[in-house]
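For this view, one protein chain was removed and the others were kept in their places.
Labels A, B and C are assigned to the chains in the order they are written; within every chain, residues are numbered from 1.
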Amino acid sequence: MTISFDPNPATVNGQKEMHELAVQHMRPWSRKYDVQEHDMPWEFVNPMWERATGKGGAKLDAGPGDGMVTVCVQTEELCWGDAGLYLRSPSPLLGGSAVAAAGTPEQREKFLSPFRSGKPKWGAMAITEPQAGSDAAAIQTTAVFDEATNEWVLNGTKIFCTAGDGALNYEGGIVVVWATVDKTAGRAGVKSFVVTAGTPGIKVVGCEKKLGIRASDTATLILENCRVPANHLLGKSEVKKSGGDQGFKGAMATFDASRPIVAAMAVGVGRAALDFLKEELERQGVTIRYDAPPAQQTAIERDVIDMEAELQATRLLTWRAAKMLDRGQRNNLEASQAKAKAGLAVTKITQKAVELLGPVGYSQKLLVEKWMRDAKINDIYEGTQQINQLIVARRILDYSSSVLR
Amino acid sequence: MTISFDPNPATVNGQKEMHELAVQHMRPWSRKYDVQEHDMPWEFVNPMWERATGKGGAKLDAGPGDGMVTVCVQTEELCWGDAGLYLRSPSPLLGGSAVAAAGTPEQREKFLSPFRSGKPKWGAMAITEPQAGSDAAAIQTTAVFDEATNEWVLNGTKIFCTAGDGALNYEGGIVVVWATVDKTAGRAGVKSFVVTAGTPGIKVVGCEKKLGIRASDTATLILENCRVPANHLLGKSEVKKSGGDQGFKGAMATFDASRPIVAAMAVGVGRAALDFLKEELERQGVTIRYDAPPAQQTAIERDVIDMEAELQATRLLTWRAAKMLDRGQRNNLEASQAKAKAGLAVTKITQKAVELLGPVGYSQKLLVEKWMRDAKINDIYEGTQQINQLIVARRILDYSSSVLR
Amino acid sequence: MIDFQPTDEQQLVIDTVRQFAQNEVRPQARDCDESKKLPEKVLEQAHELGLVANALPESAGGGGERSAVTGALVAEELAWGDLSIALAILSPGLTAYPIAEFGSDAQKQTLSAFTGSRFVPGSLAWVEPRFDSDPFRPQTTARRDGADYVLDGAKCFVPWLDGGGDVLVVASEGGAPQAFLVPRDAKGLAAEREKNMGILALPTAELTLTGVRVPAAARLGGDAGADLRRVLNQGRVALAAMAVGVARAAFEVARDYAKERIVFGVPVATKQAIAFKLADMSIEIDAARLLAWEAAWKLDQGQDATREALLAKRQAQRIVMEVTDGAVQVFGGHGYIRDYLPEMHLRNARGFASFEALALV
Partner (left out) sequence: MIDFQPTDEQQLVIDTVRQFAQNEVRPQARDCDESKKLPEKVLEQAHELGLVANALPESAGGGGERSAVTGALVAEELAWGDLSIALAILSPGLTAYPIAEFGSDAQKQTLSAFTGSRFVPGSLAWVEPRFDSDPFRPQTTARRDGADYVLDGAKCFVPWLDGGGDVLVVASEGGAPQAFLVPRDAKGLAAEREKNMGILALPTAELTLTGVRVPAAARLGGDAGADLRRVLNQGRVALAAMAVGVARAAFEVARDYAKERIVFGVPVATKQAIAFKLADMSIEIDAARLLAWEAAWKLDQGQDATREALLAKRQAQRIVMEVTDGAVQVFGGHGYIRDYLPEMHLRNARGFASFEALALV
């Protein structure tokens, strides 16, 4: 153990690779798929899939002991490329995280191995419902066990399902659906189920038109008597009414792993804007002096320096939360700290970048305005700013969710 | 009715007068009474008293239809001089406001007329208690009616009583004490009583050592079987348990009148810092360009311009709340808006002024550091930032205090 | 006397425009943004209200009642309805107001076009497509050449509605900005429809001026020229008021949504984090409005309002970002969706820091 900011070689290599991918296969299509909102970006998907399946280069490989840090570094790089396209990566995404975290070895093999070969496929997680927001206890989608067929029968509506369209429309895709097996049990009754592409009874009824990350498909799903085999339930089926909501907490633990990644995504978008801003200012003859006293600074210099500090602060919080996972430490507090900071910081950084570039910043001729639109999602999904503040507050105050609401 | 920013002549005259007073009788003693924390600043009190009683010049006189606006303008000017000394003005202050708002004509004559002649005297209001904070319903000081003597008997401890020391130690002074006549009634049981200087059973046990406004005496009072005549009760003695807390609301209405004044005090301190900052920068050869485009601005220019906008925004909110009183309109929302904005704005403005002046700003050689310390009180007393946000939120959401807590 | 209440006449104007904004403008806002088209019928309806014409001289068939304060009141209400449509509705003023105030007699003859029965848009080209666009010192130049002026440079954010006549182009002449009436089909003038982050419904153009030649009489005010600083300040007041309008719109939808949206069993508005955010919004909106009014009032007094207009615009452009961003936040996931207004408010809000003279009071 030591305090060190020296990424290990695997991390550096992973970063370089992803940077190249971002430059070659993302940036050139950024505007196209911002405009063609719901089209599948094959120019990006195909090379990404080839790479992921080992055909297009080395597989993403984490450095020893720095697995999650490396994932964060790579994620930053890809979202520096394009956050919307990143979310359309042919990969298990959050659905995969859930299976990896809560599934049995058999489930992991069954649902994740298809992502290693064949045609591009997608994974997704379906949690949010029209009336539930961030409140898992309010989930209305039901799962009823049919003993006759040994199947779970799912009914309900899910919104804001990232990559849901890809997951259900391409063979081998999976959607992890949160549903309650017992509404009277609140959170303890919430379980997650894997629904595979092609399963009857689940359908995409539309994709949201969004402020940003328009390349990403944010689907609304309807489940009508959607039947999945018993072994598609992740975790245990029993509902512990007393003794709390361990199952739910397990589900929530997925967020402890995903929030650093989401924070890294934010950092990537923020860095895209900041990098471009600095390059553009340089082209215009404006250099940032790091040794000018405050009384001599220009307003632009101070803004840029503050943006750099904020971005780096966010990145370090992100890496810290990731590193704790690598160490096997509980990072619930730190993951939410990183996520809360990341959403807000990159929202401000990208908004400021547009402002500092003046009229040209506001124009669609550049991508900066797009990055501002893309960035804002980080303040909203995977728990809004407020939800993450709430989690952090409960932890630092040692308050339960019933005391601090 | 029209939208106009042209102060009437009486307002302008009042401002000029107060400015002169501030320059002559406040600024020269600012540092002295910041250091000599609990001494009576006679150099300020005497000329102020002479002026207030008509001996030292024209009496403060509000312009027709602009009474509260004029009071705010004058208050700003005096607090531009020194907020700590201002709070030691020999005047009825908040105690007077309470008597004026809730007292009978006889009570007004009895308690306020001494403030028109004789020796300097002070008025105060005693609300806060060690355990109650901003929560009037939690007031523990009791008032019990003794039918035998037709007196109220007060018992309890009061803290944060501005000018309490002056009010009780100089003949003719008054302290308006909030006490409950029925603890089971909550807010509805809270009444206010006038205690005059020299009344047995009330004593000052100490004055707080404070961050700023050190010239102001912030007293802790103890009432032990302190007896006041029945007619020292302001308002009605009956407690309406059902039908709400009208008496309490009446008492709270005092704040609707006082908050614009407190906001004006804040504006005065903020302006002191901003005026000085601009003058000092000018002396150092730094001019603020109001026609430079953002890309050409220095960091100092932008800060100063933002400070000016914030200060003027605060001033206008303050005047609006005051003007509504002049019109006889209910200003509960607007008064809290002004107060909330004022506390925060001048806290930031004065903190920034110290920063922009660098090492010299941090030195006690200048008054800027003192103004920063003085300014912070505006974010705290007469309802903290949070209390005023709460009041504003309830009004704009149309929520009662039981819904939005 | 210090006062913050509109006159009875102004209150009538406010009520009328508010109703119009609510009934005619707001319902079109979302679709217009998506289709990037203006609702022509609404523009005609607005024209019938005489919002610009009322401010034009009686000699030109107008109401002769120009007031920057009234203009600010109107601008806020319209922008509350929708910013793009508001800018379109007020666009005649971009050409007509400067002519009415500073134009030569000959130029004033053209004003009656704006008081006729049909809506006629105007256009003013001020901002330049540079990160350091400087409204007081445009890089676009006007050079006197015999009986002509020759204009060179580039402009952006130029309202470019169908059916418009001359565009007023601001250019530096000897260091100071002056304005020139340029026909849309002038030789050397190229206009390209812009795509920006926001105000998508409003057709705006980026102009390139390459040796554009206009007669000397095309200079606003003729030989006397014009006080363009004053025009810029009128623009800043208008934009400040419009930013307040956008902010108020975002605040109101967020407030209403927060009261309706049930999360964890209670309306989210009952959460202090949301409620206090809304409280702060209300404070900042009111404060920004008062600053805009003060700058407008100063203009109406005929005084130099450079400082006040700057403060008002800066404050308004800052708070409209905070408020619209906050509104998206209050909406949560739905704030990110184009079915609701906040994301559009946010996109529109981001423009104010760069906008200049897109509307005048």
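Everything that follows uses one rule, which is that a residue touches a chain if its C-beta (ideal position, glycine included) is under 8 Å from a C-beta of that chain, and two chains touch if they have at least 3 such contacts.
Not measured: the values here are computed from a predicted model.
Quick one: say which of B:Val12, B:Ala185, B:Ile380 or B:Val403 touches the chain that got left out.
Reading the full complex, the residue touching the unseen chain is B:Ile380.
Just to verify: which one of A:Ala100, A:Ala185, A:Ala230 or A:Leu316 makes contact with the chain not shown?
Only one listed residue reaches the unshown chain, and that is A:Leu316.
Given the contact definition stated above, which residue among B:Arg88, B:Lys210 or B:Arg320 touches the chain not shown here?
Selected residue, touching the omitted chain: B:Lys210.
Hey, which chain A residues sit against the chain that's not shown?
1-8, 11, 63, 65-66, 69, 290-291, 293-296, 305-306, 308-310, 312-314, 316-317, 319-320, 323, 327, 334, 337, 340-341, 386, 389-390, 392-394, 396-397, 399, 403-404
Which parts of chain B face the unshown chain closely enough to count as touching?
Within chain B, the residues that touch the unshown chain are 128, 131-135, 137-138, 159-160, 208-212, 280-281, 284, 347, 351, 354-365, 369, 372-373, 376-377, 379-381, 384-386, 389-390, 405.
Could you list which residues of chain C touch the chain missing from the display?
On the side of chain C, residues 271-273, 276 touch the unshown chain.
The rule we apply is simple: only the chains that are shown with their structure count from here on.
Measuring centre to centre, with centres taken as mean CA positions, what chain is farthest from chain A?
So the farthest one, by centre of C-alpha atoms, is B.
How big is the gap, in whole Å, between where the Cα atoms of chain A centre and where those of chain B centre?
Centres of chain A and chain B (C-alpha means) sit 50 Å apart.
List the centre-to-centre spacing of chain A and chain C in whole Å, with centres computed as mean CA coordinates.
That gives a centre separation of 39 Å.
Name the residues of chain A that each touch 2 or more other chains.
Residues 355-356, 358.
For chain C, write out the residues touching at least two other chains, lowest number first.
131-133, 353
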